[in-house]
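In this view, the complex is presented without one of its protein chains, the others remaining in place.
Let's look at chain A:
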């Protein structure tokens, strides 16, 4: 029944749909553990304590007694048949509440404790799950950070490759230049050799050409005499 009434008087849920809902719990009314104190089963305690400063502790009872005496005496409250049936009903109810009240209360308290524990455990479970998810996500991020390292290494690798290619080309250029210079050196060598050879043969030819037969004869004779002297010495 209470839940039905709650449905009728439920708070306006429009508020829950707006972005104004923050976790500002400071102004939220806490749900009390125990109800406000009552006397005689249902009369609020404040109605009694209201009289205390002026009349003391008997004041509320004097007021209540006087009021009911007045109402009954003037028959503003008429004691018809419903009053007596109400009295007997009240007596039965009081006996029932006194007899069954504690055990029912204990049963219901146990029920509400279990109910709350169920919600609480599901809540903590969910928080734990989310925390592990966050942890997992952080670990994944940490792992993804490794990709950066791999990327760096790859970049370095490419730089090294570029450097190697550069050096290879540099050495290629050096080799090519050296080859050309070597060719030039070779060429000059050959030219010089040719010139030398040519000059030598030219000189020799000219010298040979300048010899007369008499001179040749003289040299030949001289040679033969030299040889003879050599033979005698040996």
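Operating definition for what follows: a residue touches a chain if its C-beta (ideal position, glycine included) is under 8 Å from a C-beta of that chain, and two chains touch if they have at least 3 such contacts; residues count from 1.
Everything that follows uses one rule, which is that contacts and distances are computed from a predicted model.
> I want to check something: the complex is missing a chain, and I'd like its UniProt protein name from "UDENN domain-containing protein", "Exosome complex component RRP43", "ATP synthase subunit f, mitochondrial" or "DNA methyltransferase 1-associated protein 1".
Spelling it out: the chain absent from the display is recorded in UniProt as "ATP synthase subunit f, mitochondrial".
> Out of A:32, A:146 or A:213, which is the one that touches the chain we can't see?
A:32
> Applying the definition given at the start, please give the residues of chain A touching the unseen chain.
Output for chain A: 2, 9, 11-12, 14-15, 18, 20-21, 24-29, 31-36, 38, 41-42, 44, 46, 50, 73-75, 77-81, 86, 97, 101, 105, 109, 112, 116.
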